[in-house]
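What follows is a single structure, and I will ask about it in a moment.
All protein chains of the complex are present and in place, except for one that has been dropped.
Take a look at subunit A:
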Amino acid sequence: MSRRRTKKGSKWLVNSILGFICLIWIIPTAGLFVSSFRPAADILDTGWWTVFPHKGWETEELMSLPEDTDLKKPIEVMGQSYTDEQLKQGVATADGQKLEWQNRRGRIVDIQEKQWKTNAIFTLDNYKNVLGGKNYEITQSDGSVKIEKGSNLTRAFVNTLTVAIPSTIIPILIAAFAAYAFAWMKFPGRKTIFVIVVALLVVPLQVALIPVLQNFTALGLNGTYLGIWIAHTAFGLPLSTYFLYSYISQLPRDLFESAFMDGASNFTIFTKLILPLSVPSIASIGIFQFLWVWNDYLVSLVFIGSQPNVQVLSMRVAEMVGSYGNDWHLLTAASFISMIMPLIVFFALQKYFVRGLMGGSVKG
């Protein structure tokens, strides 16, 4: 009986600690998401959390003090006396009001009271702005109107898809062929070559960038889709090959022995039997590669940096961080546009994604 009670008690504790951690984890993203729908002026003036009902000071009335009030002496307001310094900072009264100078020279005191309020004004302007590439008028907090050139992210979105789809399919196809050969075909030096392929898993990209860049420039591949596909393919190959190898090598031999008997070639067996059988493992490594390519910044920066037509989302967002610095209405919306695709893939295919992770590193 008592044991059961402690279990219940500890469950409550576990849930609340975990809930607290989850809250910390989700708040940064939530803040950016909420902000991306707020008008530009609001983002810069108030925190995103003020869209929720909160108690804030609101001006109740203004009170003019006699013109000849001496600021160096205690100042009497509503029967209490305060110093000039207190009124500059804002001072709480006994009945829950706040007094602050509205106009110190004109001797006007602002009497504020705490009231429930929300700053819940939402707009799609930020998204239109970063997607459409048109000019947008922004009314700033001081009432002046600023005209700003929108940044056309639609193009970058298409570019990113064009980079990411072949950069996911090609390496997995090539890796699957190689993994099959390593697992089921006999040729000299098989083990040694396989160990070299796995060893390349840890080669940091930086090591390869300079020589590859020089080759690409010489071949005219720099700044082209083909160039970036080749780069992503090669950099993704060791992991995909290793991962698919461990799956394909564990398929039971008798599955395709009869096909061999019937005179099917390795190529037929690979395309008609191995590929369909490997779908779960191809899916999981595919999601991994897709997310990696979609989110990549360094490879794109190096191999397509000079070509504005081919720029991908991550490059555009990073560029915006540099050039628009504090224009949060643009940055928040742009980041969310760059996150839409990976988040959809993540939530739709989470199960496969997790399986992919475990195949790669937990095995053994």
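Here is the rule we go by: contacts are C-beta pairs under 8 Å (C-beta built on N, C-alpha and C of every residue); 3 or more make two chains touch, one makes a residue touch a chain; residues count from 1.
We adopt the following convention: contacts and distances are computed from a predicted model.
Its UniProt record calls the unshown chain "ABC transporter", which is the correct pick from "Hydrogenase expression/formation protein HypE", "Cbb3-type cytochrome c oxidase subunit", "NADH-quinone oxidoreductase subunit H" or "ABC transporter". Which of A:109, A:212, A:282 or A:304 touches the hidden chain is settled by the complete complex: it is A:212. Note on the undisplayed chain: of the listed residues A:37, A:235, A:256 or A:352, the one touching it is A:235. Interface residues of subunit A facing the missing partner chain: 10-11, 14-15, 17-19, 21-22, 25-29, 31-32, 35, 43-49, 155, 158-159, 161-162, 165-166, 169-170, 173-175, 177-178, 180-187, 190-191, 193-212, 215, 220, 224-226, 229-231, 233-235, 237-238, 241, 245-246, 249-250, 253, 265-267, 270, 291, 294-298, 301, 309, 313-314, 317-318, 321-322, 328, 331-332, 334-336, 338-339, 342-343, 345-347, 350, 354, 357-358, 361-364.
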